[in-house]
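Only one protein chain is missing from this complex, and each of the others stays in its spot.
Now for subunit A:
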Amino acid sequence: MAKFKMHLLVCGGTGCNASRSQEIAQNLTSSLKDNGLENEVQVILTGCFGFCEKGPIVKVMPDNTFYTEVKPEDATEIIMEHVIKGRKVTRLLYTDPENKQHVADSKHMGFYKKQMRIALRNCGYIDPQNIEEYIGADGYSALAKCLGEMTPEQVINEIKLSGLRGRGGGGFPTGLKWEIASKNHADQKYVVCNADEGDPGAFMDRSILEGDPHTVLEAMAINGFAIGATKGVIYIRAEYPLAINRLLVAIDQAHEYGLLGEDILGSGFNFDIELRYGAGAFVCGEETALIHSMEGQRGEPTFKPPFPAQSGYNKKPTNVNNVETYANIPIIITKGANWFNQIGTEKSKGTKVFALAGQINNVGLIEVPMGITLREIIYEIGGGIKGGREFKAVQTGGPSGGCLTTKHLDTPIDYDNLIAAGSMMGSGGMVVMDETSCMVAIAKFYLEFTVEESCGKCSPCRIGNKRLHEILEKITKGNGTMEDLDNLTNLGRVIKDASLCGLGQTSPNPVLSTIENFYDEYVEHIKDKKCKAGVCKSLMQYVVDQEQCVGCTACARNCPVNAISGEKKMPHFINTELCIKCGACIEKCKFNAISIC
């Protein structure tokens, strides 16, 4: 086979896919054919590059040129200019927001400079649907090393020594988890990959599965070898069709190449993997609930002990790890625990993938070493707050986490520091908020989510969260009292202490941490009946600036409830009792005469 002298990598993640990246790849391929270059230049659909804000991405190798916001129509120009004539298509290059200069090489982009890609090492680098590319990128060599040169104990020791902790949120040491599962004897053990990613705004696991499915399969096989299991199950939500599709292709290929199935690499070790689809319940991310759902029962948690390592799937010892945790395993085996534990902080080793979202310039998927500060993530990788507004808070850990504020900007991020700050690592959602976000409303939003997702098995979570939500509702409506604030805190603590599973034990965190960090904002809602951010509708009043208003009647004509009155060419008035605060008048006013106060 001819060697391709140039590679065009097109992002095939869900985001870029939705922006027609498949079509871009097709157009590139056909344009190459038109020019007789199909044997010299290769087009590859890869996994997510992470820079979703500027997608779809096309990266040209080996000159490492990074094209952003590419449209299918641009394909011919890339071929004609860059591939044939060697001239970069400047208008598609990334523009540095600070000096307004084009940056061609992704190594020089702020977004990538501080990142360190371990779990995402193959995302945006190989074709996820081609097992040979994975093998070429050192894939399955860790499994070969385990089967050929190591004993199960040595594998477990290596993982223990690496200091890897569970990336699903809790941060339990992975090696220890494997050791416990290995010591429980049974005729059948199971390895389960938790791909039930449920935090709002989080898409780390999905991107890994879409961009590098083989790494998860390889790690599960290693896990099976280490604990003595021959069966693996991936529990994935049915809402991830692309990830499921790529996993199925990957599993088929691994079978075909003899890297899954019986007598893998002639070692006598058997291992097979199947998929189970979840219906998308948040609580099924909790391992006992996940196992019940896999068994065909209601997705409800049960009390631990017994831990899944003792009695899990089908009452057999089961080891459950998260997708991102698995993505770290093969490289730890090939490069060694001592390589891995040099990265990160004392108690949190390695890197963490975050889904950066919210009011930030560079929305996307990032992987950073543990111990990086929030400031570096937000201002250097994230490119600062949208519209140059003020940073207010960042929510980590989804509905189980809390908010970090300006005072935490320089705290090194790791499992323990985040817990000390009243939040948690969670699975890696990171929602950035600016002054236009109301913290009471944010807490209410997450509570709405937990109330919806609580399975209802235990009372503290089922009833307690509902009550918390009602009190927050009352405060945002302007009917709160100072006593409510105490009730929120007390009730929140009780729910944390008394709930059965991780969902309830962490669900009050968004409320408690916002009260802790934004006490004044709560008081403002209660005493002054004001929402400075302008989010809580009940606390806002629309008024017409009598000097600005020219009496064009645009607002009155567009008001759906006829709350605005006034003579033509005379200033208008809003009847606040009728006003439903829909904002239609502000949109229609050409003179900026209507404001919220």
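Just so we're on the same page, contacts are C-beta pairs under 8 Å (C-beta built on N, C-alpha and C of every residue); 3 or more make two chains touch, one makes a residue touch a chain; residues count from 1.
Here is the rule we go by: contacts and distances are computed from a predicted model.
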item: The complex's invisible chain, by UniProt name, from "deoxyribose-phosphate aldolase", "Cytochrome bc1 complex cytochrome c subunit", "NADP-reducing hydrogenase subunit HndB" or "Unannotated protein"; value: "NADP-reducing hydrogenase subunit HndB"
item: Sites on subunit A contacted by the missing partner chain, in the whole complex; value: 1, 3-7, 9, 61-64, 84-87, 93, 101-105, 107-108, 125-126, 132-133, 135-138, 140-141, 144, 147-148, 256-259, 265-266
